[in-house]
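Omission of a single protein chain aside, the complex is shown with its protein chains in their original locations.
And now, subunit A:
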Amino acid sequence: MAKMTLEQLRKLREEKKKQLDMRDPDNKQIHIVVGMGTSGIAAGAKDTLDAFLRCIENRGLTNVAVRQVGSFGLDYAEPTVEVVMPDMPRVIYGKVTPDVAEKIVLEHIIGKKLVENHVYDRPAADIVDKE
């Protein structure tokens, strides 16, 4: 490692900050929850997850957490994704291919509009939080 100048240090900080922000759980009000059950993975949920992460990174969104959970139970609509964010209803999207994932980031998270053709029902009532 060579000695750094002030500018280089500042550049390095910005760069590393982005990486660390991905890990920081604070200030993340938006959650993208990807169903990664066996059926989800078989239907391509891993690619979907990658697409979300890539898209978030490219857009420089720091307040979004992408997490993986087990199956939502909506196996006919895999890959399934739940999006939770303030001022928007909790929505479960189905058949989320990498293309749709990008659409969700652009339209739902940035544009605050539902991606109509991919909204599926919420999971059965008995496994939902009582709100």
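Convention: a contact is a pair of C-beta atoms (placed from the backbone, for glycine too) under 8 Å apart; a residue touches a chain by one contact, two chains touch by 3 or more; residues count from 1.
Going forward, contacts and distances are computed from a predicted model.
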Name of the absent chain as recorded in UniProt (options "Cytochrome C oxidase subunit III", "YeeE/YedE family protein", "Sugar ABC transporter, permease protein" or "NADH-quinone oxidoreductase subunit NuoF"): "NADH-quinone oxidoreductase subunit NuoF"
Which of A:Met22, A:Leu106 or A:Val119 contacts the chain that the document leaves out: A:Met22
Interface with the unshown chain - residue positions in subunit A: 1-6, 9-10, 12-13, 16-17, 19-20, 22-25, 28, 31, 33, 35-37, 49-50, 53-54, 57, 65-70, 129
